[in-house]
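Only one protein chain is missing; all other protein chains are in place.
== chain A ==
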Amino acid sequence: MAEERRQKQCSVVLPTESMKAMAESVGVGQLQEESCVALSEEVSYRIKEIAQDALKFMHHGKRRKLTTSDIDNALKLKNVEPLYGFQSQEFIPFRFASGGGRELHFYEEKEVDLSDIINTPLPRVPLDVSLKAHWLSIEGVQPSIPENPPPAPKEQQKAESTEPLKVVKPGQEEEGTIQGKSQGATAPDGKGQYLEKGLIRLKPRSTHELSVEQQLYYKEITEACVGSCEAKRAEALQSIATDPGLYQMLPRFSTFISEGVRVNVVQNNLALLIYLMRMVKALMDNPTLYLEKYLHELIPAVVTCIVSKQLCLRPDVDNHWALRDFAARLMAQSCKTFSTTTNNIQSRITKTFTKSWLDDKTQWTTRYGCIAGLAELGPDVIKTLILPRLAVEGARIKAVMEGPVVSNIDKIGADHVQSLLLKHCASVIAKIRPQPDNVEQYRTDYGYLGPMLCSHVMKARTQAALQAQQVNRTTLTITQVHLILRKIYLDKSVVVRKLCNELFSYHCSTSSLQYHLNVKHVAVSTRANVGYDSPGTGK
């Protein structure tokens, strides 16, 4: 039992410099070193004592966070007058700064123009305490409702899919049986428990039976997603993106999507393909789902939508390019989220794209898809894979554009490929290529596309300069906010809090962050699972 624990606490004492600084601040100069040492030891001891008492108040306040009021109460116990002016509930307004070998904690107080405060409209009053009831469990089974946490937390889903061996280790075994029970897989009875344990170990842990309600939900959702009513579809997608209880339905959704793509590609039904891709997007956006287990179905479907030769009935008129772009973005997103050294998704996908791109016989549509797919993977991929091939590709485009008219479709394809290349490459080149931009130089480097690239790069440069100015003015732009919201798999409340913190630190009133949250983001302070796109995001 005697475990190795180094008790560092015993030596932690305030530095004597602090004593000096404090003495000076109350008008005592020239404090002797000895008295400083004595003082700092005494003060450290008292502070520890008070902290220990404050912990008591925290425990009885049923909190995990020690607040300033706990310290006040602890001081009161000792018959010491509490510190005034630190009434914040959430965080202590000290800032840390270091530099020149000195580390400082300071209390940030900014000058505020009174007229600004007077002129701002009064904020809404914080909401009053209210009581809300829900079913945590019904006869031993926890219902999947927004008020309850998702049945299988994301970490567990991840652990299941990435480390399947760990699941049956003794420590987690019991959890498995409980889950099996709570999902109503088998009626648990005292004797059967051991048996059940054995069973659980053999069969996959997620049960594949859906309750009647879930079946109904599945039917409604899938119908709405591919149906004709756009409002209904938006609602359904919103539900997929936010509902915490979809874990069990995930295999169904995944099969639905992959089968759907398979059928509709053959039938060239562009609209349905777009709907299905939006479903994929919604699934990926759901913070409670971990899709890794179903990538083998989803990735082929998505890739199909990127590179398929034909996606619509009238390739010359319909905008199937947008679908390819959208799917390519999805692909890039899943690469970012799920690619690991074991599954190598990103490199495998990259290889696939490059291979078909390099093939001379490839159609323009597929060519477009491959390039889009690669380009979305990031500037590094563009730099290493696309830029070296610009000249070759340029020649190919030139052949179509300036050569004899083969077919209208080819021409449109080449045109799209050209603008795609220009769009993606310009920003990358702007970053890696030193100024000045010389048209001739570009022509020698990139061939046919050179001159056009040159003008695009110049445009990109001026835009970047403009943007830099804007970024200086506001910490975050709307697009960035949304990007962060989409990218980061964090609880929304955390994100909103962070963003607002940024905004507030700019608006020089950090202390009212919590207040702002309470007022403006009621959703965040009351309910966690509100969709990303809800108006609560505000800014």
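What we mean here is this: a contact is a pair of C-beta atoms (placed from the backbone, for glycine too) under 8 Å apart; a residue touches a chain by one contact, two chains touch by 3 or more; residues count from 1.
Keep in mind that, in the parts below, contacts and distances are computed from a predicted model.
Colleague: There's a gap in the complex where one chain should be. From "Mitochondrial ribosomal protein S22", "Globin domain-containing protein", "Transcription initiation factor TFIID subunit 5" or "glutathione transferase", what does UniProt name that chain?
Modeller: Record says "Transcription initiation factor TFIID subunit 5".
Colleague: Looking beyond the chains shown, say which of A:Asn79, A:Ser98 or A:Thr120 touches the absent one.
Modeller: Looking across A:Asn79, A:Ser98 or A:Thr120, the contact with the absent chain belongs to A:Asn79.
Colleague: Hey, which of A:Pro126, A:Gly227, A:Pro300 or A:Pro388 is the one touching the hidden chain?
Modeller: A:Pro126
Colleague: Could you tell which one of A:Leu136, A:Leu216 or A:Leu358 touches the chain left off the display?
Modeller: Counting the whole complex, the residue in contact with the absent chain is A:Leu136.
Colleague: On chain A, what residues meet the omitted chain?
Modeller: Residues of chain A in contact with the hidden chain: 1-7, 9-11, 41-42, 44-45, 48-49, 52, 56-57, 59-65, 67, 69, 73, 77-79, 89, 126-140, 142, 147-149, 174, 178, 181-182, 187-190, 193, 493, 518, 524-528.
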